[in-house]
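Only a single protein chain was left out; the remaining protein chains are all shown in position.
The chains carry the letters A and B, assigned in the order they are written, with residues numbered from 1 in each.
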Amino acid sequence: MSQLPTENNMNSRMILVCCGTGCQASGSLDVLASLRSLLASDTGTAVQASTKSTGCNGLCEKGPLVKILPDDITYCQVTVEDVPDIVKSLQDGTLVQRLLYRDPVTKQHYRSHHETGFYKKQHKLALRNIGEIDPADIRDYLDRRGYQALRKALAMSPAQVIDEVLASGLRGRGGGGFPTGRKWKSCAVVDHAPRYVICNGDEGDPGAFMDRSIMEGDPHTVLEGMIICAHAIGASAGFIYVRDEYDLAVVNLNQAIRDARAAGYLGNHIQGSGLDFDIEVVRGGGAFVCGEETALIASIEGNPGEPRDKYVFPTAKGLWGQPTVINNVETWANVPVIIDRGAAEFAAIGTAGSKGTKVFSLVGKVVNTGLVEVPMGTTLREIIFDIGGGIPKGRRFKAVQTGGPSGGCIPANLLDLAVDFDSLTAAGSMMGSGGLIVMDDRTCMVEVARYYVNFLAGESCGKCTPCREGISLMLEILTRITEGHGTIADLDLLENLSATVQAASLCALGRTAPNPVLSTLKYFRDEYLAHIIDHRCPAGVCKELTEFYIDADLCTGCGLCRKKCPADAVTGEKKQPHVIDAAKCIKCGECINNCRFQAVKIR
Amino acid sequence: MMNIRQALKLFLQACCARRVPDSGACPAGGESGHTYACTKGDGAEMAVDPQQAAVQHSMERIVWQYPPEQRYILAIMQDLQKEFNYLPREALSLTADHVQVPLGKVYSMATFYKAFSLTPRGRINFKACDGTACHIKGSLVIIDELHKCLGIKPGETTADGEFSLETVNCLGACAIAPVLVANHKVHAKVTATAVREIIKTYGGRVDEPVAN
Partner (left out) sequence: MKIIIDGIETTASPGETLLDVARGLGIRIPTLCYHEAFGGKGVCRLCMVEVIAGGSARLVASCTYPVTGEIEVRTTTPEIEQIRRNIIMLLHRRAPGSEFIQDLYREYGCPGSVPAADPDERCIMCRLCTNACETLGACAITAVSRGTDKRIDTPYGEASPDCIGCCACAEICPTKAIDVVRTADHYAIWNKEFDMERCAGCGRPFISRPYQAHISELVGQELSGEQLCPVCRKKQAGGVIADVHRNRS
């Protein structure tokens, strides 16, 4: 164990245990409980340390994460068994080497997460507090300039606040990218009271959990943003619509609202001003379409979440027909930063058309999966390789999907694309809410298109013909192709249908549904053709078009595939080339995924 | 001889008669925490067994805690789903009466939102995450294996009421994909073999793979 340099306040430590959903799923609550009980026991009291549970630190791949302050030590993949060693190390002033973050490429150990490739290139604005504070304790938020922005805003006129948000260049972080200041301004001029403020927490893009982390890990930043807006547009009530599946977010938001009320940041005469404003949490019912703002409004009103034509915006006629500002969770999280530090500082980050930072959930076939926040303009390559650590198991990068079911796939030759609203749209995809799904050569792009269309078919509200029927037919065609019954005419029909669904659907769900299909057709047409003409799936995913076999020249007979196979389809003696029985093989891919010698191949 | 609907209606009317003589509407307190005390009405003859009465009382308590407005339908149904593991018919009628909205509208909402089920979910409710990260890491393998072992597809429950299966989109635990949740317990990096072990842990019977 290595020695720490002496510091003057080693006597009192703060141990932060990440209790974001990812780490919780890996057992962090048990780690926290074990730490607390050990510290409270006789052996523990000698170590003056207190514990705090925090929200998501972002490096979910390495969870459960435990951080020690003020030493700035980060321990990864901590289990209950490691707890005694950690407590002992605090007493001795040493480090538990085996728990430190180890860079997969350089093999170097890092003491603090701040030094790692994952965190070095990040710039945290929306995520500034998460992982550092206990979301259930308003004092932690206040200690880090919490509600300073609100005080400042209340001393400004509503018009000044709107001008500041306009000057920052903040664009909606939920996917639309609409300039936030313009939205607020257009609502403020509508002479019709009452006005409402809504937070869209119905984060539904599969693979995206940015908003979840913010709502769970730093709920007050969302509240503060909304209260500032209430002052700017003259709103009397706010609603946070949270996706039904996000239990912890609902609990933490409600706690934060109670605490904010008690501290005088919500309710009547907020901080002695003339502003009366309160916020209510509304839980969704399990419908992706409710992320669309008119469907969300319909849902709050007590209806099925069916959107309406948006020729008149919610800023003019929204909730119960009143002028309403709806913004995404991450957008709200940026507002206090803009008011506190000033629009100019925010606008100095990012690109000409996209100011500030963006939070991404970097998931899929990437070494460091988790949440990252980077300045707009960072390239995809930097995010996936420098921060994300590249593709695991020595496989090859194939594509990255951005924008969720409304977005598109971006191939390897576009990796140097700067991430910002306009360049992603120009490449045939979109920013979306921030999901970045990394795919390797074992991902079938036709199957990905089918997956997204299947998702949307289940989530379509069913109101309008092009979306309801069009997506269903697109799904039928894509399923046929992945099962080996596709024809060339199917590709023409897909493109023809896509044009109609894009042009005629009532809402953005339908209008953007063809995007994954069109972008995979654009960049990976050869894969479609392989399915249709050659009746094979090059990635080895579509079961009817895949056959795995073992290359006897490369196989070392280690037997790993035989052990992993759930269908007993692999046979072979130790150190002898193994064989796959195609009749028994269920095409689950465990063999090819685990083989260290690239000996399992796709016919 | 009355049926349950008529009995329930009389029961409710008798309760209402104590508070609001004219309308039949039940005032509820909502935020003020004003809960509605249920007392047996006078002269209401019915044959309701104690267990049924307890269930009805439970439904009323849940529904009547909310203000009688359409916008609370979702919240009411969420509480009912949590309590009963599905939405009982009587509860939906009660909701419609309380918020003064036709039953058709309430039914429409109960079937639109997938958080709810009109039939009871299994003792063990499996949620297989089919979010994109889990999908490309093999969530279909899990779903197939569950189908093989339990005979149910997403949205179905086994005949004995033990297990039900649904797919969900992204639980936010993408680093430990593919994820399978059993009644709030999260299982990480699940494989086909692990599925069989998990089913056995929850008391299910699993046949080992047989040579073809």
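As a working rule, a residue touches a chain if its C-beta (ideal position, glycine included) is under 8 Å from a C-beta of that chain, and two chains touch if they have at least 3 such contacts.
Owing to the predicted nature of the structure, the values given are computational and were not obtained by experimental measurement.
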Sole residue of A:Lys52, A:Lys463 or A:Lys564 that reaches the chain not shown, by the stated touch rule: A:Lys463
Sole contact to the chain not displayed, among B:Arg89, B:Lys153, B:Lys185 or B:Lys200: B:Arg89
Given B:Ser108, B:Asn183 or B:Thr201, the one touching the chain that is not displayed: B:Ser108
Footprint left on subunit A by the chain that the document does not show: 287, 289, 304, 308-309, 311-312, 457-466, 468-470, 472-473, 476, 493, 496-497, 499-500, 503-506
Touch residues of subunit B, complete complex, unshown partner: 89, 92, 102-105, 107-108, 111-112
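By definition in this document, only the chains that are shown with their structure count from here on.
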Inter-chain centre distance, subunit A versus subunit B - centres from mean C-alpha coordinates, in Å: 28
Touching residues (chain side subunit B, partner subunit A) in the complex: 69-75, 77-78, 99, 101, 105, 108-109, 112-116, 130-133, 135-138, 141, 144-145, 168-177, 179, 186, 188, 191-193, 196, 209, 211-212
Touching residues on subunit A, where the partner in the complex is subunit B: 21-22, 24-26, 60-61, 63, 204-209, 212-213, 244-246, 282-288, 299-305, 361, 363-365, 369-370, 401, 404, 435, 437, 439, 443, 448, 451, 455, 461, 564, 566-568, 583-584, 586, 588-590
